[in-house]
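Here the complex is missing a single protein chain, while all its other protein chains stay put.
A, B and C label the chains in the order they appear, each numbered from 1.
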């Protein structure tokens, strides 16, 4: 098996893609966010309960490739319990990590190994939209709100 | 001056293009025919007086290149006094003479030197529509009539 | 056969031989097509139209010669029935917008099928929406074959038009176009056939099929990008309003109105894709030299072989019927998302398609969000399929 593909799907991604900790839905969500990629049909619905700017609960369900699933799971973990303001930094870090044009190396950006697991997306720019699908949708929904 | 161009515009064509014998119009025409080439803007109006299938009078006016002018003048001469039925043969001969894919040589088709003057159009297929402009319009008008 | 296609003599950036299994999206180009385009631009480029100089007259002559070639390729009655467009999508939109739209009144219906590509679905949906008409989507039988009984019931109700693909770009289903057109004509319903997935694979005969319109793209039959063909019966093309207005299609322009040139020219506004058309001509000649019967036989053998190989894998689900299908196979590998599969196989030089293949209505019918798809061209071999199967096996292991 070649090294590039191993790097892309390193254990954390395959592991997180199968992680069902946050799958499900919330009936009392304050925000319901649709993340949809028209080019491949991948689709997630994110349910958030935000109180006083803090994400108290998050569940998601949907359909997608391992990268989009894993990145949604990691998003859930990264934001849960955080204030939206604090999360801004994590969000930008993640975007930089997957950005193939970024100047900084992934390791210079963050030391969170779950975020860093997506660094190989830099080598696969056509998969970047998978990594950022839910992240982009979340930002868009919370900004327009 | 090169030979091809001389052949195309041989004396008969330049001569006939300037020939005003049949220019003018008829107020008592039985047929008024518009010959128009949308690609170059050339345009002639033909006035015919046809009685008992015989073309008794013909005048034309309009605007065009020497080839279309000369071919209209030659058309006028060839049809005047003829029955439309008899003219059919002249019409086909002329079309064959200018047809670059014809099997017969121009000289095999006709010995009318005014018709033969257009044979060089075979070498200039893009000018064929100039040679046939009025001829085609006439055929179309008399067939649909 | 690959020796005609220069791309196969190279390796991928990762150093693998290229195994191209996405011809349904677009075919690779034979050397002779590339050379024809290069030669045109290099040695005798000019725009077509009324240039009475070399190379403009040469370019115009070639352009019209390709029209003639397309007419005989499709067995059309006359060159005038051939309109060049920028692709299948453009051609379908022209017919929808300029031929069908003006005939629709509120409450009318237009019929299409569940297996259409978005390009043969959305134009009809949108004109129906605008005109408050109904888009009737003819259903499929369980095996992915068109339900002709249901179709006939819809036609009998007084449909205004039927738009139908010759071959599904997902299931590979090959419709019995002759029978369906004849059915539609019993109810006086004109038919457009989307031949995008047929043109490179078997012989099209518009007179035998008796379809009223037929469309395809050059890039899917070994030709240039940006060029397509709209075939239409003379009377229909003559009746149809131009979709675009501009240079080259006009007779006389007056201040308030204008008159247009006869068909096909009135449907070709603006400077055409001359190099594209000339490249298409080279592609059709190439296809005809190889012989569409030979191509068909070769690709059918490959398809059967691939279906057998895939069916032998427990982890693979194949969609659609086994009978009567073009060289297109959609499937899913248990537990592996098509996109992950595609990325994985790409590392081995194997190109497959993943996604909804611009056929969301069909995906809804299949009840999947996406499939993996392989499709073949004349350059594919059994070795490609063996590599694919090996790749599927290691992907299955890797993603477990």
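Observations
Just so we're on the same page, contacts are C-beta pairs under 8 Å (C-beta built on N, C-alpha and C of every residue); 3 or more make two chains touch, one makes a residue touch a chain.
Here the structure is a predicted model, which is why all the values come from computation and not from measurement.
Counted over the whole complex, the shown chains touched by the missing one are A, B, C. Residue in contact with the omitted chain (choice from A:40, A:74 or A:137): A:40. Among C:2, C:88 or C:197, the one in contact with the hidden chain is C:88. Among C:107, C:158 or C:247, the one in contact with the hidden chain is C:247.
The residue from C:62, C:117, C:131 or C:267 that touches the chain not shown here is C:117.
Listed here are the chain B residues that touch the chain not shown: 1-2, 4-5, 8-9, 14, 39-43, 63-67, 124, 127, 130.
Although one chain is not drawn, its touching partners on chain A can still be listed: residues 36, 38-40, 124-127.
Taking the whole complex into account, chain C touches the unshown chain at residues 6-7, 10, 12-14, 22, 25-26, 28-29, 33-34, 37-38, 41-47, 49-56, 86-90, 92-93, 117-119, 121-123, 125-126, 129, 135, 137, 217, 219, 224-227, 243-248, 250, 252-253, 255-258, 269-276, 339, 342-343, 345-346, 350-355, 358, 360-361.
The definition used in the following text is that only the chains that are shown with their structure count from here on.
Centroids of chain A and chain B (each the mean of its C-alpha atoms) stand 77 Å apart. Residues of chain B in contact with at least two other chains: none. The multi-chain contact residues of chain C, meaning those touching 2 or more other chains, do not exist; every residue touches at most one other chain.
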